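All protein chains of the complex are present and in place, except for one that has been dropped.
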Amino acid sequence: MKMEKSYEIRLSGSGGQGLILGGIILARAAVLDNHKVTQTQSYGPESRGGYSRADVIISDRDIFFPEATNFNCLLALTQEACDKYLFDLRDTGILIIDTTFVKNLALAADNTYELPFTEIAQSELGSAISTNVLSVAFLTKITGIVSDASLAASIALSVKPSFVDLNIKAMKLGFKLAENYGR
Amino acid sequence: MLKKTTSNSTKAKTPKAETLKKKSSAKKAASKIVELESNLERKTIIMQGNEAVAYGALDAGVNFFAGYPITPSTEVAEILSAELPKRGGVFIQMEDEIASICAIVGASLAGAKSLTATSGPGFSLMQEGIGFAKITETPCVVVNVQRMGPSTGMPTSPAQGDIMQSRWGSHGDSPAIVLYPDSVKESYELTIRAVNLAEKYRTCVILLMDEVIGHMRESVRLPDMANVRVINRIKPTVPPHWYKHYDENQKYLSPLASFGEGYRFHVTGLTHDAHGFPTNKAGEAGEMMDRLRKKITYNIRDLVQIESHQMDDAKIAIFAAGITARSAKAAIAMARHEGIKVGLLRPLTIWPFPDDAVRKMLRDVDTVIVPELNQGQLIHEIRRLTKDKSESDVLSIRKVNGDLITPNEILRKIKEVI
Amino acid sequence: MANIPQKIVHQYLRHDKKFPHVWCAGCSNGIILGAIIRAIASMELNRDDIVMVSGIGCSSRMPVYIDLNTMHTLHGRAIAFATGIKMHKPNMKVIVVTGDGDCTAIGGNHLIHAARRNLDLSVILVNNNIYGMTGGQCSPTTPHGAIATTAPYGSIEPDFDICKLAIGAGASFVARTTAFHVTEMQNYIQASMEHPGFSLIEVISACPVIYGRLNKKGGAPQMMKEFRDNSIPQTAVDKLPPEQVEGKIIRGILRREIQPEYSAAYADLIKGVQESAGGEQ
Partner (left out) sequence: MSNKVTKDRMGMIIKEEDVLEKMEVEATEVKAPAEKDSPVLIYYNWCKKCGICVAFCPTGCLGRRSDGSPYVEFPEKCIHCETCDRLCPDFAITGAKEK
């Protein structure tokens, strides 16, 4: 992993998309890779809808400020989230957007990856429920921030036992999408 | 005293055999705690601040929790509702926060190690009960995961508005022990310390948390159970007729009997004499109030913990607690990168206020910056202690809008000074 | 010496406390305390295993005088403290002594929820229809039209029927008696302590110095006579024409049912959780 001082990731979208769980999975995977990590979140009062974001900072030093301020990577699953946080992305940062909901990209970043994650989850996996894992797996493959094995182990530890198989399937699909992206 | 210490001074210690036995039985249980205790040596895991409080409480021997759901402290109750029955402890969801504090005080007098967790509005409701625990010298712990106020405020947003309330909130002016962690690991450690101090000093100890720390997940490696020191209350060793519920000794720490042990004492929220019976004689009332004060002031060296971060050569000191101290550390790293000599002083024990330590550390610096997520509370304590400095040398950064003070905001203030 | 009569009550009083006690002349609290003591004595309970918890008010001064494990707590919160004690030490008998204002105004929430949980507490609610200790303000049980210092023109509020409230909230043992019916009171207290579940005994009591004086009830003997003449046992209610029941204090055990008790249910939960945890290995 090409680590700078620390690697800041923001997962953003709306409540119910499972972004906080996505953040936990990513953070736990980083722990399994022996990195130091903090994961914070902010969300509105509603469990479904409203804004939601999860920040993950991965570093090999002590992390002081736990919120992402200057992201190395931004995942945006809704138009509002994309509009709101895009300006805090570093110049060299990676932007990953879900084109199912993000139709209008105000500012084109250099490293932009566009895929209709929700649609893919719906058609390939039968439900939009694992959009979070699908997109986080895509993100980890693109950024190389955590190892594949750690992500798989983290998913197994973080989701309910009955959902492990579905999410592992989603993860593999995410990896595949990343490997084939742009080809 | 100036160095951050993680272990607590103690006399009592859990017997090792019991610890191991507890471990093996907990191992069987299928739950989150498997990850925590699957090895005798604990490994690094990811954990939330509130989870750390719950497991800290369990490791400290808490066996009674009464609480009422309130964001952002609910995870503590949720975890304990699952974990306490496994260890034979009691979890009860009460009808409100007032009932919760009363129930934990009642249980404590019956011999339990008890704890409750709440947030701003609930903490306000608990104040009368906290005063009762203090005057009756009953050990208990209140965890207050602070959120933005006043009133309902912003339930999922951080603020540090309860610093003064935790000290002065209960009517009738009594001393307080309040601890303030700045990380998930420290939440675990200070929860254990809070329970230990409550047992040792027979009072209600408050653990102040920031919403961000309560909900934040961090990679942590908790100490092995064998290294966790647990303090239990001193039990009376005299026949019942000689027992005084509020005994005097040089350190103002007195034995505590429990209901059902044959001591048949009386507990009252009225001003009382050494036996616990109501009195309105000025002499006895004054003695009681002195006792409440002195058991804190005489033991201040045991109570105060403070972290000194890069203060050796600092010309500017930042004084901050909890999550704001982490912003400050980030700002210090940036400032030092530019050659600015800044340091941080962070109280782990916020009340009693670490007067001596702060005074000593501030003597060597020119400027003090006090960032806090409120309208100015700690700043007054610092101004009180730095009489030789002018107003312009003690600067405040205040922010109450639901966002954290960022490292850049602190850095900007640092640059204003130089 | 041998001929000097021994009063059983005196053996349970704290001999080093100030007597005469704090209550006014003719106040029923002493009578009720005596009945509680006789109930405990006749049950031959070990007094180390009994806790008496009270809140704030005249009746709540009882614990100071009785040699048990005693606790005098916050206004309205006695039941909440008692819940903590009972849940940690389920084998102890927990008696709560409380007043009408203490238990049904400021502490109403704790009353209904303890009744709902059916936690094994014996709540002895001393109903004197007024806040005596603060000098005679109206309480939730001040009868409609009665005078109080904060209802100088007569109370316009309807009053609580505490027993109906407790039954409605799920209390499994509910009884009402008066301070005059002292043997009946003793029996009810004993029955409530033997009953496995939440029990509430409403004792209609006389406050001659404040309530009696404000409402021209006469002295303590007159008020006690009124209790005697103006109350009917519940068993007689059906046999009497309605006009003779109207306005009367109805005495008796109004509800007694065995229902799952909370601390026992919690003990079962612990057992179940520990067993299933052991079996999963």
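Which chain is which? They are A, B and C, in the order written, and residues in each are numbered from 1.
FYI, a residue touches a chain if its C-beta (ideal position, glycine included) is under 8 Å from a C-beta of that chain, and two chains touch if they have at least 3 such contacts.
The structure presented is a predicted model; accordingly, all values stated were derived computationally and were not measured.
When the full complex is taken into account, the listed residue touching the unshown chain is C:Met224, out of C:Met224, C:Leu254 or C:Val273. Considering the whole complex, the residue from C:Met133, C:Ala151, C:Ala166 or C:Ile204 that touches the absent chain is C:Met133. Looking at C:Ile40, C:Cys58 or C:Leu74, the residue that reaches the missing chain in the full complex is C:Cys58. Remark: the residues of subunit C touching the chain excluded from display are 3-7, 9-10, 13, 18-31, 34-35, 38, 56-58, 133-135, 180, 182-183, 208, 219-221, 224-225.
What we mean here is this: only the chains that are shown with their structure count from here on.
Put simply, the chain farthest from subunit A by mean CA position is C. Once the centre of each chain is set as its mean CA position, subunit A and subunit B turn out to be 35 Å apart. Subunit A and subunit C have Cα centroids lying 61 Å from one another. Interface residues of subunit C facing subunit B in the complex, by the touch rule stated above, are 14, 17, 47-49, 51, 53, 63-64, 67-74, 77, 80-85, 87-89, 91-92, 109-110, 113, 266, 269-270, 273-274, 277-278, 280-281.
Residue ranges of subunit B in contact with subunit A, taken from their complex: 35, 44-46, 155-157, 212, 215-219, 323, 326-327, 329-330, 333, 404, 406-408.
Per the touch definition, subunit B reaches subunit C in the complex via residues 25, 28-30, 63-64, 66, 85-86, 88, 90, 92, 94-96, 98-100, 102-112, 114, 128-129, 132, 259-270, 277-278.
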